[in-house]
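Partial view: only certain chains, each at its native spot in the assembly.
As written, the chains take the letters A and B, and residue 1 is the first residue of each chain.
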Amino acid sequence: MSKRKRKAERRKKSTRHTVGAVPGTLSAPPDALPTRVRVIAYDAQELVEGEGVEAIAELHGRRVIWVDVVGLQSTDVIRAIGERFDLHPLALEDVVNPHQRPKIEEYPSAIYVVKRVARAEGGELDLEQVSMFLGDGFVLTFQEREGDAYEPVRARLREARGRIRRLDAAYLSYALLDAAVDAMFPLLDVYDRRLEALEEQVFEDAQPAIAEEVHAIDRDLRRVRRAVLPMREALGRLIRDDTERLDAEVRIYLRDCQDHLAQMVDLLDAQRELSSAISAGYQSALSQRTNDRMNLLTIMSTIFIPLGFLSGLYGMNFDPGASPYNMPELSTRYGYPALLTVMVVLALGMLAFFRRRGWL
Amino acid sequence: MSKRKRKAERRKKSTRHTVGAVPGTLSAPPDALPTRVRVIAYDAQELVEGEGVEAIAELHGRRVIWVDVVGLQSTDVIRAIGERFDLHPLALEDVVNPHQRPKIEEYPSAIYVVKRVARAEGGELDLEQVSMFLGDGFVLTFQEREGDAYEPVRARLREARGRIRRLDAAYLSYALLDAAVDAMFPLLDVYDRRLEALEEQVFEDAQPAIAEEVHAIDRDLRRVRRAVLPMREALGRLIRDDTERLDAEVRIYLRDCQDHLAQMVDLLDAQRELSSAISAGYQSALSQRTNDRMNLLTIMSTIFIPLGFLSGLYGMNFDPGASPYNMPELSTRYGYPALLTVMVVLALGMLAFFRRRGWL
């Protein structure tokens, strides 16, 4: 995506609040994709899959039902799901407003989770908003676009790998959360590699492009950090709070997930510190470079300016014939060799001076 | 508004405390506009509107009454309203003193909210102080100037859109608060766009005007942040506190409003980080630019200074006739071509030296 396009994209997204709208109003974001609903209901023995709003009606009531909504265009579908599962209108409004701060909120009927999933698309960082509701026997997920973060969980469900089929909706919500978190690590590894390349480069050959590259990386890292940090805090609060939706075992798993978020924040902090150290190194290299040139220029000028003056002096055309005081040196026997000697001595003296002061 | 005017405006505003006044004294700010009082009283069935202090007396006692005071010139009107609704004199003093820090305070008869509403007027950021009282069945709002932040709420009331008419004064105060908060997002989007333009510019063509522009934006952002941050904290405290004026449902709505404030603070922080990154980028570009010139100057000087010296040397007028030691080179057969060759070799040697050190 070109810079121009990117800027346009950002501008479009930045119409973030429909000023004056009634709180709880559902309006699809301007660039919303068509809505697709996938339903999975399961217990330890059986797993049934379906598509569309009708599938929800059919499968609701089984031990665990997971409704995965991709694309936020159809507010009717979203409203229907909201009504079926008794979701709070404010939470539902947040689902379709793609500018939420990551957070976890408890509503009477469900725990509502908004997180951001980082994705690098064509070199451009994209932080998609993903919502999740955890209620009695149901987990609802809402994504702006088709992602593959949830694919491994779906596979584990189908193949009944691990303990996921034997456990309840809370565990499923943990598994989805954890999958989304873990899916971000490869992205951070990319930044790691770019920063390490820049770090090596900065002390070898500090090019102006480094400043721009570090600026761009730093901007991305700040954005990811702003997406991860509130999530870590919200999850920590959820674990400490005594909500009855989560039993001790799920809390242990969520603690593990929070730990991954803490690791990610650590990693991001380390990367930001590295990026600012690279910036500092670049500035330092630049100063050093200016200093090197200055040094050479000063030495060359200081040596040759007096020599040049002397040669200029004896290039003057005062007429020796007009007066005996007019540049009599020009007609002496050893004038030229003497001047050359003076020049060499001057030059050597300067060099000695520079060497003694450590400039050479 | 010109710079000079702006400065004068600020100076006028800065007479912020009437030193030595009795606490609780009401004195209109020097630039106060005429006072206009608009009253709306409503319940689920009916909505009555009126104007002036008399309308308050008439409509007070209905389920919910909203008194909107615009312009703070008439302290008599304000004092009368204060007495009718039993407002604390200190709170009333704060209403007419336009230098309050955003805050939420509980008084026995009402919750008092002071917030600031950002407005860009003629390119100049204006942070108007807006006060609100929430008491039993009444909401009072005081604004310095006519703004349109409350217009949507008024419309919703009149058209009975959403749930606003069915709910109590606390919900109205939430709706007004939320409207004022949301009205600030478009302003921040303006800063977003200006910063992005500067960001692109700084790595392409770093002009001195960038430093001044970033300085101005940063100053505005700091002012908005100082207006938003205390509000977010005050609202958080209000939600956590166990005041009986707010039921669980309104708390959920206020939590949403606080969330918007948190989003705004996030956005402001992101913008300030970006603005300081642009500043750093500008400094870096400036250093790079100085370095570029230095590089060229050094290369040119280092190459030509010795060549110039040589040509100056052979421009001297030592008299070859006076002595065989006086510049005999000038009369040799290949003197000139030999010197030219020496010069070319010198210049090429320098170029090779610079290329090897990466200066070219």
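Everything below uses one rule, namely that a contact is a pair of C-beta atoms (placed from the backbone, for glycine too) under 8 Å apart; a residue touches a chain by one contact, two chains touch by 3 or more.
These figures come from a predicted structure and were not determined experimentally.
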{"item": "Whole-complex copies, counting every chain including the 2 in place", "value": "5"}
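What we mean here is this: only the chains that are shown with their structure count from here on.
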{"item": "Copies subunit A and subunit B - rotation angle from C-alpha fit, nearest 5 degrees", "value": "70"}
{"item": "Subunit A and subunit B: spacing of chain centres that average the CA atoms, whole Å", "value": "24"}
{"item": "Partner subunit B, residues of subunit A touching it in the complex", "value": "3, 7, 10-11, 14-17, 19-25, 88, 90, 94, 99-101, 103, 105, 107, 205, 208, 211-212, 215, 218-219, 222-223, 226, 279, 282-283, 286-287, 289-290, 293-294, 296-297, 300-301, 304, 307-308, 311-312, 314-317, 320, 327, 329-337, 339"}
{"item": "Of subunit B, residues touching subunit A in the complex", "value": "151-153, 155-156, 161-162, 164, 175, 178-179, 182-183, 185-186, 189, 192-193, 196, 200, 203, 252-253, 255-256, 259-260, 262-263, 266, 269-270, 273-274, 277, 280-281, 284-285, 287-288, 290-291, 294-295, 297-298, 301-302, 305-306, 308-309, 312-313, 315-319, 322-323, 325-327, 358-359"}
